[in-house]
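Only one protein chain is missing; all other protein chains are in place.
Entry: subunit A
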Amino acid sequence: MKSVFLLEAFSVACFVLLNQVTAKNSEDIRCKCICPPYRDIEGQIYKQNVSLKDCNCLHVVEPMPVDGKDVEAYCLRCECKFEERSSATIKVTIIMYLSILGLLLLYMVYLTLLEPMLKRRLFGHSQLIQSDDDVGQPFANAHNVLSHSHSRPNMLNKVEHAQQRWRRQVQEQRKSVFDRHVVLS
């Protein structure tokens, strides 16, 4: 548990630090000026990659659609905002999310489909006793595998032991939430 937790903490810390430490992509800052319709000029949006000090109408609105005297009146209506984002953060987040989602899906497929097949091949049909209401549910073999694991008192056994216990817990949770509706109706 501690190792999983440390891994989690590490990844969270990485995530936060990455955000700060990543070199700012020049594409990631912009100044966006929105200018409403003025006389016969249509409304326009102007964007440029300038820094905060240059983020005003005069620097960003190019080409200026009005002439000298009207520039001030035009610019008064425009609103310029400085925005920045971190595309690296977005990329990292999305990729992390997709990978975790993919891993979970694979694990789920493994638990529901592959593991019963593997166990059946390893232990033969006769050893598996499945109760009727467990058929088709994930983790149906949780109780059975426990009995086969006495022979190897090592790390693998411990992991498997923990996994079986976790599956039983999930089964109990599933029963209370989905079947008997006593929690979280």
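Heads up, the rule we're going with is that a contact is a pair of C-beta atoms (placed from the backbone, for glycine too) under 8 Å apart; a residue touches a chain by one contact, two chains touch by 3 or more; residues count from 1.
Everything that follows uses one rule, which is that contacts and distances are computed from a predicted model.
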Field: Protein name (UniProt record) of the chain left out of view, among "Chloride channel protein", "Glutathione S-transferase", "Palmitoyltransferase" or "YbeY metalloendoribonuclease"
entry: "Chloride channel protein"
Field: Listed residues A:Leu105, A:Leu122 or A:Leu156, member touching the removed chain
entry: A:Leu105
Field: Contact set of subunit A toward the excluded chain (per top definition)
entry: 1, 4-5, 8-9, 12, 15-16, 19-20, 27, 30, 34-39, 42-45, 47, 49, 73, 76-77, 79, 81, 83-87, 89-91, 93-97, 100-101, 104-105, 108, 111-112, 138, 143, 161-162, 165-166, 168-170, 172-185
